[in-house]
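Supplied in structure tokens, the structure appears directly below.
A single protein chain has been removed from this complex, and every other one stays in its place.
Showing chain A:
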Amino acid sequence: MECAVDAQSLISISLMKIHNSRTQRGGIKLHKNLLVSYVLRNARQVYIKEKYAEIYRMQQYEEVRTVCNEIQELNPLDLDSEDADDEDQARAACCGDETSLCHRGAAQPAVHVRAPSTLLGCCPFEDSSKESEPCEYRSCCMEASPVSHFDPFSADNIRHCNKTTVLDLDTHVVTTVENGYLHQDCCCDALQGGQGAQSPAKKRKGEFGGCVSEAEDVSDFTAARKRAKREDCSYSNPDYTETSNISNLISIFGSGFSGLLSRQADLEQICSKQALAGLGAWTRAIVAF
């Protein structure tokens, strides 16, 4: 690809375009939406390939990570900065070069001491409550990728993003985790509410266990990651805080143009059967207008 764009942001940009087209004057433009769906398909294919490769790499560290977790569980409450640093180092050692998933932004010393129960609440992936959301995949927010140099409409947009937004395709629940806090609501609300507040950084303890145990569920997800610049321009409109809008959009996109899947064969070679089965929502066609 010619520019340093990542598939995830293209997916969210494309979904937003499809959403906006529904309210544009003159009715939905079939041609434009068809072209956007092609970008969506291309980005999805790249994203799935990347994620699958990532998970494959992570599985190789599973053993080491399990050991790390056991070490952490021995001292869950003793979180002063020194230990935090040690933990960071341990985590770094665990993940090796998996910095894309081991969140860079989360490597901050915790300043609060919390009770185990709330810690658990903070780390849903070790919680049994996680079982109720088996189809969720955690994708950690990365530092916003620098777009190509030419970007006249969004200067000053390279910011660190410490948010992860996940949309469950089946329950249509939008979940946001901001610096370790779990918000079971629209990520936009969280952003607007939480932007000013300096939440203490929480350990993203659950991620590792979460990532490992969800390797099998990676396929069935939509990660609508909102970058800071887009949030500024898009979410000032209160309409966009409606989860129903987003989930409605996603459910519409729950079917895609099946005619676009000429590369299904490629996917099958790369993905496991299980991953493919989970791609059900993605392989359905977009309901046209």
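Here is the rule we use: a contact is a pair of C-beta atoms (placed from the backbone, for glycine too) under 8 Å apart; a residue touches a chain by one contact, two chains touch by 3 or more; residues count from 1.
Everything below uses one rule, namely that contacts and distances are computed from a predicted model.
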Undepicted complex member, UniProt protein name, chosen from "Serine/threonine-protein phosphatase 2A 55 kDa regulatory subunit B", "Putative beta-1,4-xylosyltransferase IRX10", "GUF1 factor" or "D-2-hydroxyglutarate dehydrogenase, mitochondrial": "Serine/threonine-protein phosphatase 2A 55 kDa regulatory subunit B"
For chain A, residues in touch with the removed chain: 1-3, 5, 7, 10, 13, 17, 25-27, 29-32, 34-35, 38-39, 42-43, 46, 147-154, 255, 257-260, 284-288
